[in-house]
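All protein chains but one are shown in place.
This part shows subunit A:
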Amino acid sequence: MNTVVTAQNLARHYEVGGGLFSKPSVVKALSEASFTIEAGKTLAVVGESGCGKSTLARLVTMIEEPTAGTLNIAGKDVTPDNWDTLRDTVQIVFQDPYGSLNLRHRVGAILEEPLKINRPDMSAKERQAKAREMIELVGLRPEHYDRFPHMFSGGQRQRIAVARALMLEPKLLVLDEPVSALDLSIQSQVLNLLLDLQERLDLAYLFISHDLSVVRHVADDVVVMYLGRPVEFGSKEAVFGNPRHPYTKALLSATPSTEPNPEKKRIKLEGELPSPLNIPDGCPFAPRCWKAKSKCREQRPDLMGEHPAACWYPEG
C-alpha cells in the first residue's frame, strides 16, 4: 500500500482579541492530530461543530500553515515553500454546492480553470477534452458543458464540484460535509459516485462529516474529535462496534436510528461544548461525562491503548 498523507501531531492555534494592554488569548482549534491515509482508503473525521474538523481540512489542503507538527503528502514534507507544487495533489469539495461554484462561469470554464492555472503548457483543446471527459466520469451529460450552475439541482452541482476537484488528478480528496446539504434521495447518488470514483482512480479520501450513518457507510478508519483533539481512533468496525471513549458512545447513542424502537435507552449528555477559549483542565470531556472522577478533572489523558482512546477509564 502506498501512503498518501501522514500527519504527526498537527496543531493549529489562533490568537484572538488582545489590544494595547491586554494579552491576546489563544484558541486551540486543533492539537495533536496524527493519522495516515493510504491510497484507496477513506479516513472519516467526526465530531460536533467547533471540534476542529474544518481546521484539519484547511491544514491538509494547505490553505493554512500548522502551528506545530509535520505533514507529509505523497512522500514530501509540506512547508509553505513547496505548497504551490504540492497543492495539486490535494483537492477539496465543499459542503454547499450553491455557494462553491461561480454563478457567472459556465461549467466548462469552472472545470478548466484549475488546468489554466496549474498546467500552463496545456492547449485549450486539450483542456476542453479533459473537461468533457470529466463531465462524463461524474455522470453528467455532454451538453452540460455549456450550462451555468444555476441550471442544475443540488446533487448535480455537487457532481460539478467533485469534477472540478478531480481535474488535476489529485491523490487525496478532502470532502468537507459533501452530502449534508443534499436531500436524502440525492445524497445516495452522490455517495455512490464518490465510492465509484475512489475505486476507479484509487483516491484517498479525508471525509469530514457529522452524520454517523453516512460515515459508517463510507469510512475505513474513523477519528472522533472533541474540542480540537482526537479522542478516539480506530477502524470503522472498532469505533462503531466497540466504542471506547464515553464521548463516542454518547455520540452513537444520540444519533437517531431509523428503527422505531421506543425501549432504546439514550445516553443523555448534560450541558454543551465548553468555549474553545476556555478549555477545562484535565480531560476536556470531563464536565459532560457521566463517569468522570477527580483524576479526569486534573490530568488530561492522551490517546492510549491498541484501539486508542483518550480516556482514563475507557469503556469495553
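List of remarks:
Note that contacts are C-beta pairs under 8 Å (C-beta built on N, C-alpha and C of every residue); 3 or more make two chains touch, one makes a residue touch a chain; residues count from 1.
We take it that contacts and distances are computed from a predicted model.
Name of the non-displayed chain as stated in its UniProt record, restricted to "Acetyl-CoA acetyltransferase", "Probable ATP-binding component of ABC transporter", "Urease accessory protein" or "Translesion DNA synthesis-associated protein ImuA": "Probable ATP-binding component of ABC transporter". When the omitted chain is restored, the residue from A:V26, A:A39 or A:L191 that touches it is A:L191. Residue A:S153 is the one among A:N9, A:S153, A:S235 or A:Q299 that touches the chain not shown. The chain omitted from view is touched by exactly one of A:L251, A:C283, A:C296 or A:A310, namely A:L251.
Screening A:L30, A:A57 or A:V214 against the full complex identifies A:V214 as the residue touching the chain left out. For subunit A, the residues in touch with the chain missing from this view are 48-49, 153, 155-156, 183-189, 191-192, 195, 210, 212-214, 216-218, 250-251, 253-260, 264, 266, 268-269, 272-273.
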